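Inspection log for the structure reproduced underneath, given as structure tokens.
In this view, the complex is presented without one of its protein chains, the others remaining in place.
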């Protein structure tokens, strides 16, 4: 078990592709860190630098107190779970788990004990003699986890380990990984592009965008106070509504649309205003709400019931982005219907119109 | 081996590679030394001696520039051999491709007996060209050959080894026979690689089976076809040596031979080292051009898929 410290880590690939642009993170002992971001943002590169599979261009990676920049992957005391599992196809499940231990010269008895123990935890005991190709996707995933567990490493590294599973199994394994990590208490770094997976697993989220960290924080903190428009739109589903506005005297003017009844408190020319779908409330048409943070008049385009709730997609009369509003599953709005919506002041997020940073 | 001369040099590198310095050279050492001694050296030697005139009594060699090349390409004998090689190559290529394609399409279609047909149509792959030649010689032998009896029914008195045309005919037929299996194997696996859903879509869009073949199956098979075209050309030019040598019983006389056979004859029998080398170099250039064309085609093949 160990801390992991990244200090200004950069990665430049051949051809001057700067995949990671100076990232610093302090990972606590036993912490579950999730690196999340869209495809190509450098998550895997970062993880692979921690694993030692990718050279570090500049910066420093420490596992525990040891700088590991030039340490072989096998000697970093880490274990990794790959998206395609990377099981050795010609070896039995048992040997897949045992291979790394054998290479370290561990005694047979100890290897056997660890393999059996991992098999028990993951409930793969019955399959130990099978080859990977005789296993289902979920079972293979467990074997891949088992291979990580038997090493009893200082840290687990996961690169999208659930992406190859179907939706139902994914949820099930997600819960299991979380439970396992908590019971073993092993420091973990987990890469995913799925924000829901990230939210549910993480002690702390690291949101990456184009090789830069956008925000680090507990999932709820990131959700409640996104540090930028990028985070705001990436975390949460449906995504936060973002309205580009410009200052108009003491009020706000929607770009390409109408004036909004909202305060111009921050003294800038351009903002992006963000409101989560669940923070918009439908009020009686024409009613007055002077203390509301924002009040909008919209026309319903479509109502999308998803079961436990419904989403209303609605537009401004004079143009602007389409808005999403989360409503009760009993709501029965018709296309063309006019709605007045308000949001409380503390639920309205203001971002700089230029760099997108939270104000 | 002809079919293996096809190369796709693209292909991603491994993301992670070992950095150990000495190991890769150690791994490459056996192959590189064999290539250097038994490939690069002789190839260089061929190029070098194509510019020299060897003294027939072994008293050294004189540099003669391009004389060997000029003598070669202007000789009427060479022109005749080149002409035969061209005709022979075209016939072998197109007939063996055509027959193999027909058989592959049918074999892909039938269900009952499919695997027996496949086995019976491909096993000749394993027969050595000279063995094929020997059987060919028997089949076309003036005294004992059933083919001679057969063609005699149509008034054609075949005289293999005497008549230029008849000998060429026997060579060509044997060479085609020997090459059908390879083409068949590739065409069949090409056909089986066409996805079921594409074929089903085609059968909904197009009633006529023949039209469907030309408009859907054939274009999808075209990459395999291009690729086999080059294989077959190289086969007809180089790998038929054994067939030709056996059909001629080692005594070419006035009979047709291919360019490669002439390189061998002039070098080993005629002791014309310079001329033989010049012919080798010409063939090298030809193969090089073929290979370049093949790369182009294979690049296109990548785009197809």
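Going in written order, the chains are labelled A and B, and every chain counts its residues from 1.
In the analysis below, a residue touches a chain if its C-beta (ideal position, glycine included) is under 8 Å from a C-beta of that chain, and two chains touch if they have at least 3 such contacts.
Convention: contacts and distances are computed from a predicted model.
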From "C-type cytochrome", "Rieske domain-containing protein", "ABC transmembrane type-1 domain-containing protein" or "sn-glycerol-3-phosphate transport system permease protein UgpE", the UniProt protein name for the chain not displayed is "sn-glycerol-3-phosphate transport system permease protein UgpE"
Considering the entire complex, write down the shown chains that touch the omitted one. A, B
Contact with the hidden chain (one of B:103, B:160, B:175 or B:220): B:103
Residues of chain B (touch criterion as defined above) contacting the omitted chain: 1-9, 11-21, 23-25, 27-28, 30-32, 34-43, 45-46, 49, 99, 102-103, 106-107, 109-113, 117-131, 133-136, 138-139, 143-146, 149, 177, 180-182, 185-186, 189, 203, 209, 227, 234, 238-239, 241-242, 245-246, 249-251, 260, 263-264, 267-268, 273, 276-277, 280, 283-284, 287-288, 291
Absent-chain interface as seen on chain A, which is shown: 48, 51-53, 72-75, 78-80, 82-90, 99-100, 103-104, 147
